[in-house]
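Report on one structure; see the data block that follows.
With one protein chain withheld, the remaining protein chains of the complex are depicted in position.
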Amino acid sequence: MNVKDTAEHTRILSPVSRRDFLKTVAVGGAALGGVSAFGTLLGDVPFAGAATPRRGGNLTFARVADPQTIDPSAAIDTESIWTVLCLYDCLYDVTASGHSEVPWLATGYELSSDQLTWTFHLRPGVKFSDGRPLDSTDVRFTLERALKGPNAYILSAVNAIDTPNASTVVIHTSHPWGPLAGDMSMYSNAILPNKLRGMTNTEFFNHPIGTGPFVMESWTKGQQMVLKRNPHYWKQGKPYVDSVTFLTIPDDNTRLIQLKGGNVDIMEAPPYSSVSTLKSTPGVVVDLFKSTAVSSFGMSQKKPQFKDLHVRRAISYAVDRESIIKDVLFGHGTPAASFFSPSWAYYNPDTPKLWYDVKTAKKEIALSAYPNGFKTTYAVAAGDTLNGTIAQIIQANLKVIGIDVAIQSYDPSTLASLVSAGHYDMSPAIGTLDISDPDENVPAAVGEAYGGIFDAYTFYHNPELLKLVHQSENTIAPAQRAKIYNEIQVMTAEACPFVMLYYSPFPYAEQSTVNGFDIPPTGAYHLEEVWLS
Amino acid sequence: MAGLTSLPLPLTSDDLQRGRGSRRISPNLIAGSVILFVVIGLVLAAPLLTSFSPTALNPTQALLGPSLHHLLGTDELGRDQWTRLLYGGRVDLEIAFLAVLASFVLGTAVGCLAGYFGGWVDALVMRVVDVILAFPFFVLVIALVFILGPGTKSIYIAIIATDWVSYTWIIRREIVAMKKHEFVLAAAALGYKHTRIMLRHLIPNCITQAIVYSMSDVVFTILTIVTLGFLGLGVPPPTAEWGSMMSDGQQFITTHWELATFPGIIVVVTGIGLSLLGDGIADFLRVE
Partner (left out) sequence: MTRGMYIRRRLLLMLPTAFGVTLVTFFMIHLIPGDPAVTMLGIRATPKAVAALHREWGLNKPLYEQYWRFLSRIVRGNFGTSLFYGASATGLILRASLVTLELIVYAVILSVVIALPLAVLAATHRNRLADQAVRAIPLVGMGMPSAWIAIMLILLLGLKSHLFPVAGLQAGFIGHLDSMFLPSLTLSLGIAPLLIRSLRSSLIDAFDADFVTTARSKGIRESRVLVRHAIRNSLASSLNILGLQIAFLISGTLVVESVFALPGVGALMVNSIFRRDFPVVQGITFLLALAVILTNLGTDVVHSIVDPRVRFE
């Protein structure tokens, strides 16, 4: 049976949970590329292309939060990022596996022999939603604009951008830069028209112009956003639906009711506790798409206890990940060892597992400078029930090795300020990847950027690790990068600057009339492929 | 707690007369005392009424429905809800009673000084009272909890900082009215010290108003603590507290309705007890 790479997620129509399924894969010794074989078990699942797509209709999509912005260079939250990618396109796009990129607005590139000059060729015939053709000046404008935004670090190696002709863009880097093609799939580099067609930022983003499948029709902040079909979209015959309505419904139960009542076609993030009931609801399909999300908690190196390697390792050994996955995720997750998820390129399945083992944990704490334990805190955001519950499990786990944890809940903004200054003991963090190259996160996790670890600053400093991170960026050949990244994962796991918890999926629930909804691990929706039967 | 205006005062100073009338022990007073006695008794006797721990996790027993073994079932971490309900009351009731007591003392003292001395002290105090009463009290409480950081101490401070003004307002009004009464004027003419006049003559005669108000104030304070807990700004986990139990239970509303329902019921019952007691005290102090 021919199952495309796009089928690389579990469609829950059978009682096989994602967790069992990942076990199956692991037992089979298959690497992640083998996951698609699972699709054969599912029989009549209507993958895109299996039936003739129908044109027309409005797709109602209920989301947890409103996007903060639709300016690609300013977006930081997932709702903004995924909305941006409905309106604009990047030069490259992430493959369904999340492990590499496919040509999108570009058709390909050449790399010079000194590895410093990248020549990208633009796809002919692409038009913006106002009907004007895409050319190289648009790309140059976009990248230069992105260099001033919060994600400028992605382009830190870029020296100069040339436009020898309308369909060619040449990017010069100051040193060899492996992640560049992947970086071109970053949402903050999504292509805007040159000089925003002479408009100011505010004017332009009230009526944005892009090459994406949809155009923004209206946006009532905090409530809903309506997108309609881009008549000039470069993919023939797409999108299938006439319009998309994004509803902002923060409350989980409400989104569920709206879905069950038929008011909503797709709902984001059904709570894990509801997944098993939803699966047995007729007319509703639950998807647990593979995601790049990696959950952990960081330990600030500004606190003396956490400078002690044995303390950090003891904590990792003391945490019962299976219990967290069972009680909080209701089984919908897998324990994590590497800070790369299996959905990241270069994931190393042989990363050492410092998992639940009370005996080893006690041995490690005995070796530390704090054999009798100590008092510390775990800071979570107020109202974050998921992390609040996890915190209580960790609290109980650490008590066993004599570490007395007090849970503190701060409002999210205060927590962010405390964490970014390193003024915390332990705090949860989640890392997701928006491109196919791990370099978006690695420097932040164990390199110099931002004090280390995704979103929880540990300020962990290891010169050896740092050297490897630089090497991974300055190397082009994938085989060599794989070796470096393997070593980074092993070294990080052994040093344990943060405790890896679990990998979790992107849960979605849809009406069974929704076809072709299939998102890559980075989470972009690709609604141009969706049709309603 | 909801600010003064949120609650019609059950009595005016005309109702609460000084002097020796016949005191009436109303059914309200008895019913209120009994309910409150039972609630407080249950909460204090928690260790005798349950063998479970309110905080220890028991993952294998997660989300069990009500049974003889677990009267109200268990939560997602396998903790017995009946146990958490009892121990949770300790937190809510302790904070509510102590915070109201502190507001009562502070507010009465300030109100008495302002009312008695008048002049610029009074003007200043009343402007502060006006400003605090002008804010929807929740906005102030939430903001204060944000400023002070999480924890029980912040909750105390936030509640007291917004609540004392009610007592100041009540007491000052009473004192201003009473200052003109003959017995006060006489005391002043006899050359008694200000403190003696205030403590011996004024406060005992106008305190009943504040006492009656304080009963409903405790109800509102419990609601405030519960709402803070519901918003995730209350007493940090794993300590059981009625508000956070409600918000934790909300996610299981379709499958385990009992988790969010019972913490609310106990709050309502406590409220009924306190309101009855408040009415009963008012009846008792009112001269037939």
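Here the chain labels run A and B in written order, and each chain numbers its own residues starting at 1.
Throughout what follows, a contact is a pair of C-beta atoms (placed from the backbone, for glycine too) under 8 Å apart; a residue touches a chain by one contact, two chains touch by 3 or more.
In this text the structure is predicted, and so the values were computed from the model without any measurement.
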Candidates A:90, A:225, A:249 or A:285 - the one touching the absent chain: A:249
Chain not shown: contacting residue from A:222, A:237 or A:282: A:222
Hidden-chain contact residue, picked from the options B:25, B:143 or B:188: B:143
On subunit A, residues whose C-beta touches the chain left out of the figure: 68, 76-77, 150, 152-153, 202, 221-223, 247, 249-251, 253-254, 257-258, 261, 411-414, 416-420, 444, 449-450, 455, 457
In subunit B, positions touching the absent partner: 2-3, 5-8, 127-128, 130-140, 142-144, 146-147, 149, 216, 219, 222-223, 226-227, 230-231, 243, 246-247, 250, 253-254, 257, 260-261, 263-264, 267-272, 274-276, 279
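FYI, only the chains that are shown with their structure count from here on.
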Inter-centroid spacing, subunit B versus subunit A (mean Cα positions, whole Å): 47
Residues of subunit A defined as touching subunit B within the complex: 252-253, 256, 271, 273-274, 277, 323, 326-328, 381-385, 388-389, 391-393, 395-396, 406-411, 414
Subunit B to subunit A touching residues, read off their complex: 56-57, 59, 62, 76-78, 146, 149-151, 231-233, 236-238, 247-248, 250-255
